[in-house]
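Note that one protein chain of the assembly has been removed; the remaining protein chains are unaltered in position.
Take a look at chain A:
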Amino acid sequence: MSTTDSPVVDSTDHVPPLTGRRIQICDTTLRDGSHSVRHQFSADDVATVSAGLNRAGVPMVEVTHGDGLGGSSFAYGFARCPDDELIRTARAQLTDSQLAALLLPGVGTIEHLRRAADQGLDVIRVATHCTEADIAAQHLTEGRELGLVTVGFLMMSHMLPPDRLAAQARVMADAGAQVVYVVDSAGALLPHQVSTRVAALRTALPPEVSVGMHAHNNLGSGVPNALAAAMAGADHLDGSCHGLGAGAGNAATEVLVAALDRCGAETGIATQALIDVAADDVARICAGNLPALDRTALLLGYCGIYSSFLLHARRAAQQYQVAEADIIRALGRHRPVGGQEDLIIDVAIALAQRRQPS
């Protein structure tokens, strides 16, 4: 049988739910996925994976430190390879795919953006906490002036109700974002909550601005969340090979693309080639570091904590001899947002002091 035909027997009048829909996939194995390897991808790793993704026809590939341009730091972990080199290396392989980078205003700057553009960037994705969209305006405007495709990324989207999230999306669209993403950074959303948020953005944004969804797997619903987003009107979806990424990882690109095939959507991706990239390249390079939905990752989703905190909490738990789960629960009381990884150390010290009063 043809690989595009479903093996599932269905009634003959069944029409798959995304029939005729074109879905743009952005693979973030080499950006969000770099959290899984503590930002230690080598230039060779980046060359191998980006060549595979390009071969499989993935239309957009994101490459940078896990915390975006300029993310290499004490706070988020030093990268093995500078952003410039990662971007240059990927550029050399991506003959067909667009090359994207992430930028968090407050961490990366316009100077970083210009340097990345000089290395051949096509797309800049500007990420803010979901209530702080206005701090992205300068960077989105600069992205447009540099001739890049501009994407707004509303992180921790579970922390706002749909109407208020849509208002923030408008701020990004007004600043020049051509796509605005619902980003479930904590993996805290379930499909019905994704649907209402995507639908609210779709209604609030002008038709020429697309809606996207970035899913994490901390509650086990990464791929279902991405599918729910598509059905609610999102045209851009993120994934990473083998679900590599912060926390329990992202929606796995190869699983998502296979599921989109069965939903009748067009991705332009050679699904079986992509499955091979995930198994033969990414699983090999990241052996021992593939994400798992373990206790701490689940608690991140359950408590609504930024997924990138996982490995930092693990390290702090070891250093200060406290339980990872206690760190996550204590963090929840601080209502932290993405980027506050320094708070994890502070919280671990406080837990250790409470245990051993000196």
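Following the convention adopted for this analysis, a contact is a pair of C-beta atoms (placed from the backbone, for glycine too) under 8 Å apart; a residue touches a chain by one contact, two chains touch by 3 or more; residues count from 1.
Note that contacts and distances are computed from a predicted model.
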item: UniProt protein name of the chain not shown, from "HEAT repeat-containing protein", "Response regulator", "Transport permease protein" or "Acetaldehyde dehydrogenase"; value: "Acetaldehyde dehydrogenase"
item: Residue in contact with the excluded chain [from A:G143, A:P291 or A:G339]; value: A:G339
item: From A:A137, A:A199 or A:C286, residue that would touch the chain that is not displayed; value: A:A137
item: Contact footprint on chain A, counting only the chain that is left out; value: 70, 73-75, 78, 105-107, 109-111, 129, 131-132, 134-135, 137-138, 319, 334-340, 342-343, 345-346, 349-350, 353
